[in-house]
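First up is the structure itself, then whatever we jot down about it.
The other protein chains are all here in position, but one chain of the complex has been omitted.
Chain lettering (A, B and C) follows the sequence in which the chains are written, and residue indices restart at 1 in each chain.
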Amino acid sequence: MSTTLPHPLHVGERTNYLNADYGWKSWLFTTDHKRIALLYLFSVTAFFFLGGLFAVGMRINLLTPEGIFSHDTYNKLFTMHGIIMVFFFLVPSIPATLGNFLIPIMIGARDLAFPRINLLSWYIYIVGGIVALFAIVQGGVDTGWTFYAPFSTTYSNTHVILAAVAIFISGFSSILTGLNFIVTVHKMRCPGMTWSRLPLFVWGHYATSLIQVLGTPVIAITLFLLGMERLFHAGIFDPTLGGDPVLFQHLFWFYSHPAVYIMILPGMAVISEIVPCFSRKAIFGYEFVAFSSLGIAVLGFVVWGHHLFVAGQSMYASMVFSFMSMVVAVPSAIKVFNWTATMYKGSVSFETPMLYAFGFIGLFTIGGLTGLFLATMAFDVHVTDTYFVIAHFHYVMVGGMVMAFMGGIHFWFPKITGRLYPENWGRIGAAIVFIGFNLTFFPQFILGYLGMPRRYASYAPEFQMLHVMSSAGASILGVGYLIPIIYLTWAWRKGPISPQNPWNAKGLEWEQSPTPPPTFNFDVPPVCTEPAYNYSGEGAEVGLG
Amino acid sequence: MSIFSIFPDRASTTAGQVDLLYTFLMVVGIVMTVIIFSVVAFFAFKYRRKDPTYRPKAIHGSLPLEITWSVIPFFVMLVMFAWGTKLYFQNYTPPRKDTLDIYVVGKQWMWKVQYPDGQREINELHVPTGRAVKLTLASEDVLHSFYIPAFRLKHDVVPGSYETYWFEATTPGRYHIFCAEYCGTNHSEMKGWVTVMSPNDYQAWLQNGVPDESMADQGHKLFDRYACVTCHVTDQPEHAPPLTNVFGHPVQLEDGRTVIADEAFLRESILNPSAKVVKGYQPNIMPVFEGQINEEGLLQLIVYIKSLSDSTAAPETHRDSPAGAIPPAKPIHKQ
Amino acid sequence: MTHKVVSVKTYATVFLCLIALTATTVGVSRIELGEYNFVVAMTIAVMKGSLVVWFFMDVRRGSSLTKLFVGAGLFWLAILLVFVLSDYLSRGWLPGPKWW
Partner (left out) sequence: MADIETHPAAHAQGLKHHFDDSAQQLESSTLGMWVFLLTEIMFFGGMFGGYTVYRNMYPGAFASTSQFMNLAIGSINTGVLICSSFTMVLAVRAAQLGKKKSTITFLVLTLILGSVFLTLKYVEYYEKWKDHHIPGPGFRYAEPQYFHEAQILFFLYFAMTGLHALHMIVGAGLLTTLIVMASRNRFSAEWYTPVEMIGLYWHFVDIVWIFLFPLLYLIGHTSSWGG
């Protein structure tokens, strides 16, 4: 360790945010961003496993061509899987947990700009989640997470309004988180923390927050109109009453396409931290990685029409959207190339977070490239609404986002808990997740091109082999997710005490904040004196603390 | 189809073109993936940590490299974009002339197919090879999507409007039809078969029996039954616009706009006549037929009105269907 | 606070402008101008909105960051409206000539 640590103390010897106060009240009424992050961590994990349970049901059903459950059950399974995973896991996952925990520390602030709004956002999320659970308990929804009209407004006999209300409510939680981050990044940076020294994690979250703030209101109003339409049948989305069902799709995807960038940008943000740390080298092309996040955030808003190539959208509009979808791939490609180049002449080690980062880069590459395929219109005509789209989406979301989430959890586990996780178990878990994931979703690319439509409770017999492979892979993937839960829970209680900076990483959160951090994050007011990722130690003003 | 194939059956001229595009995309994808994977693996191995205290020198970036790996992929993407767009416009733009028009109505959870000569089928579609077939898609209820993997084609079926696409089948055989847009409980049962036949077999299939009446005839019957005939008379244009030679021609509207009298215009004018009133006529004279005629009946009426506009034939000849070359045949399924 | 207080006169002027513009827009709407009724009404609405944003909401003296965010709001609203309309306005277009 080259840097002198200002407070080389151990857990238990000093007060930190975890032992500063006790009792349920100290958690449920906390305004400490770190505690709120943990509240979020437990709730999103719970929703992740709930959504996973629905996926297990789906994969069981698809073992035979006729299906094992009734069609109705299957339709509800995939709908609830989608709703829970998208709105209650993927959207809040990294921002509300790792982002919440780390952004203030990384920029040297004592808390987010609006701590009470931060707590409020968690309560809103929980209320939305409870409404969603209530909708499930009441019998579920069978519209698909996309709620396409007029099926959702007129024909479905399930709890569409309840589900819409749940998403509407949780949307405000997302907006408030984004608002908090934007203000925090603008106004709460410590002395010396200029925009060009900002960790890329913060840049990524800033871009994410912009999308949350600008996109989420539109899904809220869309679902509001959907609910009103279902209640009053005024016909706004109903063609028999003069409405246009395609308008719903426009408004829906205006949010829901940028929403996939809400999900993936924080993942990229995590990878941009992990790769330099485990390569012992500054990120290659800092400005390009930073601005590509903003580029994705802006361009991501003008590509939604690629979901409507076969929906009756004007061919000319489709052409524009197809072109923009190609353009938005450029900043994503830039990121991948820069991460790769970061390792060049570095000193690469292979701890669990780095393994997940490798997984992310690989799977995101495949997911991103197949995304380009789908932006190619004539190809999209054949594979849209088939398993090809499912596979693409899961490569980006599970292969990308969840991999990054797992990598981030492992990377900052010592920071959050003050303890170390068992490295070998971590590596085994990462390998199992990687193998299980590919077994589950690669066959789905083939299924899709062969013409297997999505959302099918039963299917033509020739697809069975690939479906069984996929289900087998899913069971491995499930084991892969259970292993970390077990050893991380163990490590939280019994793991070895972590030093302040177990990875020898750069950044205020490792170098200037004790591990685990005290309630206001720093014992000494932090000052940023060097560029981000200054692993080679060039030009640093020495003698901190 | 072999279970190890990664290509579905190829049974239309489009299929080969889409497969070629797919192959191009795959090659680009595999090359990119291999490059990235091998570079990552190579760097990870070559620069693996040997000395824990070693601090590599920082490399902050390289503008030429950034430009290179932004611009080259972008140009590759431009090729994808241009190729995909060209094929897309081609598949969704039916030829103006000489198509075999077949009408498909999606309904929870079945496909109803009507042929110009009056045959009707459910969940079955028969087409000849070597002929441009134009599908007109309508929905009775929710969104569906008429998907034929062997032709590499699909289009959503949107209630309230007509969607079309076209293909030319090449290989006789039986291929899947799937509904690809989620449409409710039995979405996965909303599937059928398309049978591609050689022209001779197709003729034989058509001549399997004597048709009762062509689609235009059925439309004519409806035209009489709904008493359209009392006002829409050719020699008395003062009550209502005559319908001879209307289809496909521009129509001046009361509010000054001009529209082409296509299927969508006819459909709207039947269901809600006052929405677009032809110049010189009053709104609210013609009754509203919304909710009275189902999608199949509407298509029959439209085919009838179309038959009045075929400039090559006498307008009043009912037998003159757009697929004039095909002799009348008997319906396969009576309904 | 370093903010200097704006004079009541400025606010009153803006207020009177707003009232006058409202009267104008109502008046003009009674005159048949065809397509231009829409243009006039929206122009006046934009003027009124700008007055409120610029003076009442004090963006005039706000930081450049505030101005950036106001601009961003309008930009994204424009994205939504323009791209949704791009579909509806081009739906009637006949497929173009075979320029490929």
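The working rule: a contact is a pair of C-beta atoms (placed from the backbone, for glycine too) under 8 Å apart; a residue touches a chain by one contact, two chains touch by 3 or more.
All values derive from a computational prediction rather than experimental measurement.
A.B. asks: Out of all the chains shown, which come into contact with the hidden one?
C.D. replies: So, taking every chain into account, the missing one touches A, B, C.
A.B. asks: For the chain left out of this view, which of A:A149, A:V213 or A:A505 touches it?
C.D. replies: A:V213
A.B. asks: Kindly state which of the options A:P191, A:P461 or A:P496 is in contact with the chain not pictured.
C.D. replies: A:P191
A.B. asks: Looking at A:L77, A:A113 or A:I296, which residue reaches the missing chain?
C.D. replies: Only one listed residue reaches the unshown chain, and that is A:A113.
A.B. asks: Of the residues in chain C, which ones touch the absent chain?
C.D. replies: The missing chain touches chain C at positions 1, 3, 5-6, 8, 11-12, 15, 18-19, 22, 25-26, 29, 33-38, 41-42, 44-45, 48-49, 52-53, 55-57, 62-63, 65-66, 69-70, 72-74, 76-77, 80-81, 84-85, 88-90, 92.
A.B. asks: Over the whole complex, note the residues of chain A touching the chain we left out.
C.D. replies: So the residues of chain A touching the unseen chain are 109-115, 175, 178-180, 182-183, 186-188, 190-191, 213-218, 220-222, 224-225, 228-229, 231-236, 241-244, 247, 250-251, 254, 520, 525, 527.
A.B. asks: Mind listing the chain B residues that contact the chain we can't see here?
C.D. replies: So the residues of chain B touching the unseen chain are 255-256, 272-275, 283-284, 288.
Going forward, only the chains that are shown with their structure count from here on.
A.B. asks: Nearest chain to the global Cα centroid?
C.D. replies: Located nearest the centre of all protein C-alpha atoms is chain A.
A.B. asks: Determine the centre-to-centre distance between chain A and chain B, using the mean Cα coordinates as centres, and give it in whole Å.
C.D. replies: Here the centre of chain B sits 37 Å away from the centre of chain A.
A.B. asks: Which whole number of Å gives the spacing of the CA centres of chain B and chain C?
C.D. replies: 41
A.B. asks: Specify, in ascending order, the residues of chain C that touch 2 or more different other chains.
C.D. replies: Chain C, residues with two or more chain partners: 95.
A.B. asks: Give me the residues of chain B that touch two or more other chains.
C.D. replies: Those would be 86, 89, 92.
A.B. asks: Considering the complex alone, what residue numbers of chain A touch chain B?
C.D. replies: Going through chain A, the ones touching chain B are 67, 71-72, 75, 142-144, 146, 148, 150-151, 154-156, 239-240, 242, 244-246, 279-282, 284-288, 309-312, 315, 318-319, 322-323, 326-327, 329-330, 333-334, 336-338, 340-341, 343-350, 358, 361-362, 365-366, 369-370, 372-373, 375-382, 384-386, 446, 449-451, 453-460, 462, 465, 534-538.
A.B. asks: In the complex of these two chains, what residues of chain C are touching chain A?
C.D. replies: Those residues of chain C that touch chain A are 65, 72, 76, 79-80, 83-84, 86-91, 93, 95.
A.B. asks: Tell me, which parts of chain A touch chain C in their complex?
C.D. replies: Counting only chain A, the residues touching chain C are 186, 210, 214, 218, 246-247, 250-251, 254, 301-302, 304-305, 308, 313-317, 320-321.
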